[in-house]
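The complex is shown incomplete by one protein chain, all other protein chains being positioned as in the whole.
Read from first to last, the chains carry the letters A and B; within each, the first residue is number 1.
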Amino acid sequence: MAQSEVTAQHAIAHHPALAHHFENMEQQREASTLGMWVFLITEIMFFGGLFLAYSIYRSWYPQVFAEASHHLDILLGGINTVVLITSSLTMALAVYHSQVGNRGKLVLFLILTMLLGLTFLGIKVIEYSHKFHDGLIPGIHFHYEGPHPQQAQIFFWLYFAMTGLHALHMIIGVSILAFLIYFAWRGRYSPEYHSPVEISGLYWHFVDIVWIFLFPLLYLVGFHVKG
Amino acid sequence: MPEQASTIAQQVDALFYYWLGITLFFTVLIVAAIILFVVKYRRRAPGEIPRPIFGSMKLETIWIVIPFLIAMSLFVWGAKVYFAQYRIPKDALDIYVVGKQWMWKMQHPTGQREINELHVPMGRKIRLTMTTEDVIHSFYIPDFRVKMDVVPGRYTQMWFEATKPGRYHLFCAEYCGMNHSRMTGTVIVMRPDEYQAWLSGNTSQLSPAQQGEQLFQTLGCTTCHLNGGRDAGGRGPQLAGIFGKPVQLEGGQTVVADENYLRESILNPSAKIVAGYSAIMPTYQGQVSEEQLLQLIAYIKSLSPQSGNAAMTSANAAQAASSPNGQRR
């Protein structure tokens, strides 16, 4: 905590983005960054329940999970992985340019990130519709050729629950990016005040990382077991 | 105190009294200290400010270490009793229990069926193998201090040895819907001779193992599960003598062929494939009821010489064979 500067800071005119209950910009930035980290921890726990369910059922039915994973499209999944990793790079560049106050580049990289995010979602829609045509949507129309359709259905439930929850986070992320682009274009962010960009970046990276776990767990489990 | 009517009850009560004593000791100690301090150091002048005392490392150590040691004693003792409760003895009388909303169905090794009543002989170890047709229940006999959840999709086991003849409450202890509180019954403990008399007065059915044998024929299990297994040209492994033995699986793992393994192999045959065989067995899920499953398993158990009550089963076979009425849901 900054103690000695507090009184000195007070004499200086407030930055327009400083909320009344904070002493200074530093404190405000610290609070919002920590807030986002804490939020991401709860997100880990939130996904954690599904990951736990996944690990239990996979350890019970390793064979089935391996076979069922062959029904996922590794190519599309792989492309999506590359798309997301690239978007993390562009997001990181956007955060950098917000820190140095380069408005044009900031807007550019935000737009790039958003486009990559939309690409990801688009590919996801294609994948989902393939699953729909193949009758792999669990529930009423589930139709699975192969042994253990019931256990395979659990795999597909987990697939849809985990990637669906992830996609929901992507949609939220893309909406946040839309806001960021609007405000960045209006010139709201500066080297003194850029924590919205920064914490949105944290969120975006988190969503990427979740995918980095999902991709091998769901798409690549079949590789080490010949199905 | 409730009646101590099983061998385990005394052990549980001894543990209870031990901890009750410690609870009373600490409660009295703390409450007495509080009352003493509150009276002795009551505020005498409105503005008085006592000398601060910030703490004492010595005291903190004492009241961390001592309670910890006492708690560990309770842990060790508790675990000991728990093992006695849940280490299922081998030489026990097998009784099968199926719970459903809202009744308990039992079947004796000699075929007698009961609903919400369980007659057992005194001084003999009783092993219950339990499952349920619907939701989770819990089999609880307070006077025996035993309880075990009954979970759908698997077998749970418990055992007891009653020590006093009499009638005892049987409760369902896991909330199971509307008439949960009416899912109760009576356990009737009888002297061994009385129990034998009761058995012979009620025998009208095949034993579970015999019913299982019939099922084994009618379901066509014999076509694949030949004696001798693959070497005899069978497409499925030999079942005689398999119960309680380790089984080598495809992929190198081994499992012990217990009730839950047999259950899984009938309902979900390809989950665990025995090494050297292929996954060709169809599932019997939906074709056999929970009770029939237990009978099939009882039959497979009876094919293993070590299984405790094979002898008992055949002793009553002649008597039971006179009334063939095996199939019932």
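In this section, a contact is a pair of C-beta atoms (placed from the backbone, for glycine too) under 8 Å apart; a residue touches a chain by one contact, two chains touch by 3 or more.
Please note the rule applied: contacts and distances are computed from a predicted model.
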Protein name, per the UniProt record, of whichever chain is missing from view ("Sulfur oxidation cycle carrier protein, SoxZ subunit", "ABC transporter ATP-binding protein", "Cytochrome c oxidase subunit 1" or "Xylose transport system permease protein XylH"): "Cytochrome c oxidase subunit 1"
From A:Ala17, A:Ala53 or A:Ala92, residue that would touch the chain that is not displayed: A:Ala53
Sole contact to the chain not displayed, among B:Gly153, B:Gly228, B:Pro246 or B:Gly276: B:Gly153
In chain A, positions touching the absent partner: 1, 3, 6, 19-23, 27, 30-32, 34-35, 38-39, 41-43, 45-50, 52-53, 56-57, 60-61, 138-140, 148, 150-151, 153-154, 157, 161
Where the missing chain touches chain B, by residue: 1-2, 11-12, 15-16, 19, 22-23, 26-27, 30-31, 33-34, 37-38, 41-44, 46-56, 59-60, 63-64, 67-68, 71-72, 74-75, 77-86, 101, 134-136, 138, 140, 142-143, 145-149, 151-154, 156, 169, 171-182, 184, 268, 285
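Following the convention adopted for this analysis, only the chains that are shown with their structure count from here on.
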Geometric centre distance via CA averages, chain B-chain A, whole Å: 46
Complex contact set, residues of chain B against chain A: 268, 270-271, 279
Chain A residues touching chain B - in the complex, by the definition given at the top: 61, 147-148
